[in-house]
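To start, the structure under review is shown below, and the notes come after it.
One protein chain omitted, others in place.
Chain lettering (A, B and C) follows the sequence in which the chains are written, and residue indices restart at 1 in each chain.
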Amino acid sequence: MLADIPILSLITFSPLIGILVLLLLPKQNSRWLKVTAVTATLIPLALSLWLYADFDGTLGGKPYKESVTWVNAALNKETMPDIASYLFKFQYQMGIDGISLPLLLLTTIVAVMAALASVHVKKRWKAFYLWFLLLEIGMLGVFMARDVFLFFIFFELTLIPMFFLIGIWGFGGREKAANRFLIYNGIGSALMLLAFVMLVMTAGFRVDQVDQQTQHVYYSGSYEVIKDNLTDPDSFVNAAPESPLHMSDTMRWSIFILLLIAFGIKLPIFPFHTWMLRVHAEAHPAIVMIHSGVLLKMGAYGLLRFGVFLFPSQMRDWATVLAILGVINILYGAVLAFRQKEFKLVLAYSSISHMGIVLLGIASLNEIGLQGAMIQLVSHGLISALLFLIVGSLQERTGTTELGELGGLARSLPFMSGILLTAGMASLGLPGLSGFIGEFLSLLGLFDSMRVLTAVAVLGVILTAVYVLRSVLAITFGPMPERFGALRDARLVEAVPMIALLAFIILIGVYPSVLTEPMKHGFDALLQQLNVKVGG
Amino acid sequence: METVFTQYAWLIPLFPLAAFILLTSFGRSFKGLGVMVGSAASLASLVLALLVLFERMGEGVEDYQDGFKWLDLSTIQLNIGFEVTNLSALMLVIVTIVSLLVNVYSAGYMKSDERITVFYGYIALFTFSMLGLVLADNMLALYIFWELVGVCSFLLVGFWYQKPEARAAAKKAFIVTRIGDAGLLIAILLLFWYMPNHALDFVNIQNVFNEQTGTIAAGITTLIALLIFVGAVGKSGQFPLHVWLPDAMEGPTPISALIHAATMVAAGVYLVARTFDIFQASQAAMDVVAYVGAFTAIFAATIGVAQNDIKRILAFSTVSQLGYMMMALGLGSLTGGIFHLFTHAFFKALLFLGAGSVIHAVHTQNIHEMGGLGSRMRITAWTFGIGALALSGIPPLSGFWSKDAILNTALHENPVLFGVGVVAAFFTAFYMSRLFFLVFAGRPKGEKQAHDSSWTMTLPLIILAVLAVVTGFVETPWNNTLGTWLSGGTETTHTGGGLVMVISAAVGVLGIYLGWLMYVKGTIARDAVSSRMPWLLRLLERKYYIDELYQVVFVRGLRGLGLLLQAMDDFIIDGIVRCVGGAAVLLGRGGTRLQNGQVQTYGVITLLGLVILIVAIAGRRFW
Amino acid sequence: MLSSYLTLAAILFCIGLYGALVKRNAVVVLLSIELMLNAVNLNLVAFSKYGAVPSLTGQMFTLFTIAVAAAEAAVGIAVLIALFRARGTVNVDEFDEMRR
C-alpha cells in the first residue's frame, strides 16, 4: 500500500511542514521553535521507518519508484523532420534500493538526534532550524534522487544550509571553516557536475521508438538510462568505435576519475581531507553530528552509486588504487588522531581513518566488502553523531574540548562518561557494537583480493584502539580538575538521544541483519557484471 | 544418552548477561543489588554448568552444536552458535566456579567502594563474555567474545579510574592485547577464504585439518596457526606481549584473581587447544608455541624473583605458568596444557584472593612492608600456603600433578624444554617461598592490627584451597581420567614414570628450602646475589627493560611519525591548497593592478589583448 | 589605387589610436577618436569606389558614420565639460578617482 503513495517524495519534503510552521512562529519563542523542529524531524523518521518495514529486499525498491518529467528541452526541431521529438530530458525521479535505504534511515535518525542536540544553540533559533530542516531535505533527496541532475541539486542543497549553519552558529573560526567547507565542496560538486554533464552527453543518449516512423531521441539525466547504456553491451555507447555514439575509454576514465575526486573530497580521501578538520573543530556540535554523521556518507554513497555501479570495469582496474588510498586514510588518520590535543580534531581524523575502511570495502568489489562498506557508513554515522552529541554536552559544561584540560569526568558525569566510553569502544570496532561489523566485513571482503593490504589495514585496528583510548580516557579517567566537580550529568533531553543512538549502535552490532536484509540483493546485478565469484 | 542440559547450555552465559543489564539499568538506584544479583547469576550458571559437565561425563556423549544465522548475505552466511565439548564443559565449570567465588569474595572486599554495583555489573558482563567465548562454536563468535572479555578486563583494570596508573594500565592492557587480536583477526580472514565453504566453525576446522588432505597448503596452515597463536600470546601474556599483565594488577584484586589469573588469560591457552588441529597440522607452528611458552615460563619466573609487589609477583607467576601451558600444547600435549590450566585456575585464584585478603588487611602491596601475618590471619595464611605449595609443585597438591604431566611430555618430546621447565619450576618454588615467608613469617611490621576478613572473603579461600588440593587427582600416573575424557583416550600423560615426579618434586622442595634459608633462617644473606651482581637484580627488577624498549620503539616511534605526518598535513597538503588559492588571488591581484583608473591604460591593454589574440590564433595559420 | 587608400586609412587609424591612447589632453583624445572614425570613412569610400565589389552602400555607410560620429563627439565634449567643471583639468591621467 505504501507503493500507492509517493512515499519517497513525502519523506524528502516532509521537513517542509516544519519549515512552514517555523516561519509562522515568532522568533523569540525558542521553546516552541525547538519543539517544532524536533517534531518536524520526527515525521521523516516515522515515514522512513514505515518504508523500512514495508521494504522487500528481493523486490529492491521497484514498487516505490517515482518519476515525473521535469524539463523537456527540445533541441533543434528543424533538422530532423522524421523524428517526433529530439529532447534533452531531465526528470524528477526518485527511487530507493538496498543501498539508499540504510542511509536514508541513518539520515532521519541522526537528524532527530541532532535536532535534539541543538538545545545548546544560543541564538537565532528560528533561522537555525529553518536551515537545519532545509539541510535535511537536501540530505534525504541525495539518497533517493535517481536523476543525475536531481542528485546534483539535492547535493548542492546541502551545501548552502551547511554554509550558514557553520558560519553563523559555529565557534571562533567559524567563518573560515564555512568558507573552506564551501570552496572545497564547491570544487567537489563542480567536478561532479562536469562529470555528470559529460556523462549525460555521452551515455545519456536514448532512442525510444514510438512507431514505425517516429522516434523520441533524447539525452536523459536518468540514472537508469545512463546505467543501462553503460552496462548493457548492446547499447549505443558500447557500439563499435566507429559509431558516433561510441563512448571511448578515455571518456569513461575521465568521468570516472572526476567522480572519484569529486566524491573523494566529500568522503574525504587522503589528500583532500584538510577542509573537514576545521569544520569539525569550528562548527556547532549538533551540526557536526549531521556533517560527520551524514554528509560524509554522501561522498561514499556517490562513489558507490556513480563510480562503482556505472563504471565497474574502471573500478575493477583501480580497485588496488582505491584500496591503497583506503589504507593510507586509515593509517594516516589514525596516526594524526593520536597526535591531536583537541578532542574534536581527534574525532575529525578518526573520521578520516574510518572512511578509509569504507574505501576498503568498496575496493573489495565483492558482496561481503560492499555490505561491509555500507554497514561501516551507517555505523560510523551513528557513532560519530553520538560522539559529537557528547562533545556538545561536554563543551557546554566544561567550556573546552582540549584533552589536556579535561580529565576524570567519570566522577562528575558518570552517565555521559559511560556513553562516551561505549561510543569510543564502538569506534574502535568492539564486537557487539556496530563498528565491528562494518570493519570486519570490509576487511573480510578485501582480503579475498588483496591480502597484504588488508593485513596492513588491520594495523589500523590497533592504532584506532590507541588513539581512541588515549583521548577518551584522557577525558573520563584520571584525576579530575577541581572546577569540574559541580558539573551536572546529562539532562533528559540530552540523555534520550544518547541512549537512542547507542541503542541503534548496539542493535546493529548484535543483529546486523537489520541492515543486511534490505541490502541483500542490492549488489546482485553489479556483482554479476564484475563476474566476481564469491563463495567458490 | 539424552543430552537434556547440554541443549540449554546457551543459557549459561545469559544469566550473567541478564545480571549485567539489570545492574546497569537499575544499579544506581539500588546499592545492595550488585552482590545479590551478581552472585545469584553466577550460581545459576554454575549449577547449569555442573549439570552439563555431569552429562558430559557419561559414556558416548556426542558433541552438541547449535546456532543461528547471524549475518546472511546472499553469497555467504555467518553463524553464531554454541558447541559443547568436553573441553568447553570443563572450562564452563572453571569459569563459573571462580566467578561465583569472586562474586562472593568481592562482597567483602569491595564493601566500602561506592561504585560496587558498577563493579558487579562489570563482573557479570565479563562472566557472560568469558562463558560465551568458551561456548562459541566458531572462530568469529569466539573472536567477538574474545574482544568482549578484553574490554571487561580493560574496564576492571581501570576500575579505580582516578588513579593515573590505573588509567595507564587499562590502556596498556587493551592496546597490547589488541595487537594480538589483530593477528587473530587476520587468521580468521585467512581461514574464511581458505576453508571450504568459508566455514569457520570448529567442527569443520577440525575435519579439514585432521584429514591432512592438503585442502589447505602447508605454508598457509603454518601462517594461520601462528597468527592464531599471536592472538593467544596477546591474551595469555606470553612473551613478547606479556607487558600488560603485571600492570593490570592496578585493578581490584578479585579481578586479578578472576580475569588475570584464572579465566581470561587462560583464554589464549583455550584458543590454542580449541584449534589444536590446525597447530598439529604444522610442526613449525607447534615448535614456535612450545619455545615461546617455555621461554615465557622461565623468563617470567626469573622476573618474579626480583619483584616486591605481592600482586606483581603473582602476575609474573601467572605469565610463567601460562608459558608452561603453552609449552605443553606446543609439545603436543593437549591434556597437559588443559590440566595445568584447570589446576592453575584454582590455586592461582586462591593465591590472588589470599593476597587480596592480605592487602585488605594491611593496605599495602609491598611485601617488604608486610611480615608476620601468619599468626594474625590464620585462614589466609593456611590457604595461601596451600596455594603456594600447589604452585610450587609439591605433591600431592594439584599443581604437582599438572606440572608433572607437562614435564613428562617435555622429557619425552624435547629434553631441552624439559630442562627449561625444571629450572622454571625451581624459580617458581623459590619466589613463592620468598613471597610466603616475607609476608606471613617473621616479625609483624606496621602498627595496624591485621586480622582475617569476614566470612565472605574467607569462605572462597577455603573452597579454593580444597579445590587446589583435590583437583590434581583427576589425572595422575594411575588415573588417566582427564586425558581420556578430553582427548577421547588417544593421549596419555605421565609416561615418564617416577623419575620426573622425583625431579619435579625435588626442585620444588629445593626452591622452597632456598627461600626458607634466605628469608626465614637467614643462612644465606638476602642480598647474596644482588650485592655481587647488582646489574642482574636491576635487570630483573626492571623486567629486562622490555617496557622501556617498547616505550622507545613504539610510543616514541608513533609520536615521531605523528609529528612528521602532522607537518606534512599542515605544510605540504594544506600548503598546496593554499598555493592554489594563492594563485587565484594572485591572478586576481594582477588583474586589479592593471585597473589603475587610467582609461588610456585600459585602451593599451585592449590593444595588447587584441594583438595577442591575433598572434596566437590567427598567427598559427599564417606563420 | 585601392591599396594606397587602404594604407592611408590604416596609417590614419593608427595615428588616431596612438593619440587616443597616449595624449594627455582629453580634447586631443576625443579628436583622435574622430581621426580613427575618419580612417574608417576613408576605407569605406575607397572600397565603395575601387573595391572588388564596388557598391554605393559604402558611401551610405559613411554618411551614417559621419552623422553618428558628430553626435558622439558632441556628447563626448559635453561630458568632458562636466568633468572639467568638477575637476578643473582636462588631463586624462588625472581622471583616476575610481580604480582598483
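One rule holds for everything that comes next: a residue touches a chain if its C-beta (ideal position, glycine included) is under 8 Å from a C-beta of that chain, and two chains touch if they have at least 3 such contacts.
Note that contacts and distances are computed from a predicted model.
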{"item": "Chain not present in the shown complex, as UniProt names it (candidates \"ATP-binding cassette domain-containing protein\", \"Cation:proton antiporter\", \"Amino acid/amide ABC transporter membrane protein 2 (HAAT family)\" or \"NADH-quinone oxidoreductase subunit N\")", "value": "\"NADH-quinone oxidoreductase subunit N\""}
{"item": "Which displayed chains the hidden chain touches across the whole complex", "value": "A, B, C"}
{"item": "Touching the absent chain when the full complex is considered, from A:Leu42, A:Ile160 or A:Ala239", "value": "A:Ile160"}
{"item": "Residue of A:Tyr219, A:Phe256 or A:Tyr301 in touch with the missing chain, whole complex considered", "value": "A:Tyr219"}
{"item": "Residues of chain C (touch criterion as defined above) contacting the omitted chain", "value": "6, 9, 13, 16-17, 20, 26, 29-30, 33, 36-37, 39-40, 43-44, 46-47, 51-58, 60-61, 64-65, 68, 71-72, 75-76, 78-80, 82-83, 85-87, 92, 95, 97-99"}
{"item": "Where the missing chain touches chain A, by residue", "value": "70-79, 86, 88, 149, 152-153, 156-157, 159-160, 163-164, 167-168, 174-175, 178-179, 182-183, 186-187, 190-191, 193-194, 197-198, 200-201, 219, 244"}
{"item": "Interface with the unshown chain - residue positions in chain B", "value": "584-585, 587-589, 591-592, 594-595, 597, 599-603, 605-606, 608-610, 613-614, 617-618, 621-622"}
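Note that in this section only the chains that are shown with their structure count from here on.
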{"item": "Length of the line joining the C-alpha centres of chain A and chain B, rounded to whole Å", "value": "38"}
{"item": "Distance between chain centroids, defined by C-alpha means - chain A, chain C (Å)", "value": "63"}
{"item": "Chain centre separation (chain B, chain C; CA means) in Å", "value": "95"}
{"item": "List of chain B residues in touch with chain C within their complex", "value": "592-593, 595-600, 603-604, 607"}
{"item": "Contact set on chain B toward chain A in their complex", "value": "69-76, 143-145, 147-148, 151, 158, 161-162, 164, 166-167, 170-171, 174-175, 178-179, 181-182, 185-186, 189-190, 192-193, 197-198, 558-559, 561-563, 565-566, 569, 573-574, 576-577, 581"}
{"item": "Chain A - residues contacting chain B, complex", "value": "183, 271, 273-274, 332, 335-336, 338-339, 366-368, 371, 408, 410-411, 425, 430-432, 436-437, 440-441, 443-444, 447-448, 454-455, 458-459, 461-463, 465-466, 469-470, 473, 476-480, 511-513, 516-517, 520-521, 524, 534-535"}
